[in-house]
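Pasting in a structure now, in structure tokens, and then I'll have a few things to ask.
The complex is shown incomplete by one protein chain, all other protein chains being positioned as in the whole.
Letters A and B mark the chains as written, and numbering starts fresh at 1 in each.
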């Protein structure tokens, strides 16, 4: 998070102002929250936020398992648990330092694995445990990779996908992340993205878009005459469960991005963020439900779910400042984006299996763009510069990696393998071996 | 929660007693927990409790998705994510202030949307962040609405259900809640309902009962000769998952209803509440398992699950005071209520799809009634007055709303639509499009 540096500096300033005078002044000025207590609260925030965001990995897994066809469900489960694992290792080996160490207003940090506090560490001056910060930042990069896996599902080979994940989480995301949260050039310019509408969600969305274009659509999705054939997901309750998990995890995603809980101002802000995060999602659901009823005379449950997620992505760039009315507006537009963008992508024959591009890329752009509405420190011009910069870099870098993988090992299974399903071809374990072949089995 | 007002007053009293003398007395009497630190702890309690109770929305969704037939599962998922969203918006627009602002011993609060602390708020004298309190109270009203959706499943139309939800969460629940937790007339009379056996669970149960009676039973549930035809739920693991989610969320529901964590007495009480809450559920499971074995020679897993929930509802009115023996008794009776009440409702031809009426209404009454056993401040007479008052109001008000909806837009799908399933008719997205038609498909 961008505010990490600023926050801890600010915290230290507060600490030095309030803690030191104890020695010089009378006891009545003992700081209300001692630096040690603030350190514990700050670290606890990272730990709670961290486990909530870690839980989002399960949310993506369930959402995607529910939205792919049953013949590809085991593969989707495997990809999700693997990408979460790879993201952690890569973010330790190269990611964290590329993103946070020695960026100094530039474009990239330094190379090398990250080192935590030692056992029993007592480096009070950081204001929090460095391992807790690492953990919290690590789960964010996993979220970026999860976005990709949904879009390219049902036809991408396992190993090229995992290699792409390693590059995305170890290099691409950390470099672009450094521009803002590592106190790089965009941060100096005044770009504002509180918890990552652009930095996490749009970057994942751009990587997914590049993959979807280079991979091509699933067989049977688009007719030669331009007709679109729905390929219904295998389990709506799993998709619903995944959405609820993501919603829950987002309280950690946005709330703990406050990066400090050791003062009443900080914990009050976290509370506002919780309320706003929840209500943006609620607004996204309500708008998506109403719109699909009006447009199609039936309510599409997948639109309601993606409406929630789009509302969440939309508020992520600025979950603190908006009033409740602004929050409902921001989240509601997110829900509308999903309803209109899903068919639009189909017109462009971009096959996004789970709707991740509307949810994460488009709503992420929207959320970042609208920050100045409620946050006076942000400007529309700088927001656009940031959005475009992230877009160009993430799309081009991802495209190059996908292209190299395609040219070397290949990224797509054969047509027969696709028809048979990835579970039989690459995994050897069917997701639901006993459930009969329904009429819609494809 | 009732104790909110009392608690914060008490907390302030403690603060003023312990904090102010610092200036007057010597340093050795510095308060052990400063008002600022207590504020952070109190707010953190609301946030953690809040996200745990929010997670119960997923629990209800999974429980209900597992207990309805597969042709109605997408609808049940949609209803649950929609009702959670609507509850949030309504509780902000009218609910919170109706329930908590200016009740003053009366029957109702004031109208109008709620306003949170500003960004960086530092109103130390409340003792906690108002946004965190709002968030915590909001997730409770969603639980009330979730109770209704299970009972009326498989035949209620989407839109009338959502309108009912809006009225319940924006008007009915807040008004009746104000009587006790808003420091209204029942609170002044000495009614005791710590975390809402009556105020949340029975109110939801009464609303569900009114709906079930006015809607009528599902086609095929009751034969003309009085026979009962079981309509088995589609997925026991999802129902089990939902129960475990609710059990987990209940630690927030009951634990954070302590409303303060800024003293060792409070956090010790929260710990007792965690232990008691867990053991009441465990007792409910064990009693339900033994009883169904004895009565039916087979153990019914749905009874075990509902036994857990009934145990949880039973202890919710007083999760702090009971000894462990009393806790096991209170929760165990809850489990027994489920085993005996489910067939009883069937005799009355009241079709409660998920068993929400025994679990939430009847166990809620039981839990509220038995409070004086362990809490000397409560009296059986006042408990009965509260139970009856809530029952009459919630049942009549809900009945009127259901009746108006029935008379205007209609609340029930046609027989053919019901046979076809709500997913095909109103949603257009089947929950499990690929899973074959088993022998019991109904």
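We adopt the following convention: contacts are C-beta pairs under 8 Å (C-beta built on N, C-alpha and C of every residue); 3 or more make two chains touch, one makes a residue touch a chain.
What you are looking at is a predicted structure, and each value in this text was computed from that prediction instead of being measured.
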Seminar exercise, completed: Among the options B:285, B:362, B:405 or B:429, the absent chain makes contact with B:285
Problem set entry | Among B:197, B:234, B:257 or B:383, the residue in touch with the chain that has been omitted | B:234
Problem set entry | Absent-chain interface as seen on subunit A, which is shown | 22-23, 26-27, 30, 34-37, 39-40, 43-44, 46-48, 50-51, 54-55, 57-58, 61-62, 65-66, 73-75, 77-78, 80-82, 84-86, 88-89, 92, 113, 116-117, 119-122, 124, 129-132, 134-135, 138, 158-159, 235, 238, 241, 426-438
Seminar exercise, completed: Residues of subunit B touching the missing chain are 27-28, 30, 32-33, 37, 41, 48, 52, 69-70, 232-237, 239-241, 243-245, 247-248, 251, 255, 261-265, 267-272, 274-275, 278-279, 281-283, 285-286, 289, 293, 296, 298-302, 304-305, 308, 320-321, 324, 328, 432, 435-438, 440-442
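The working rule: only the chains that are shown with their structure count from here on.
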Seminar exercise, completed: The distance between the C-alpha centres of subunit A and subunit B, rounded to whole Å, is 31
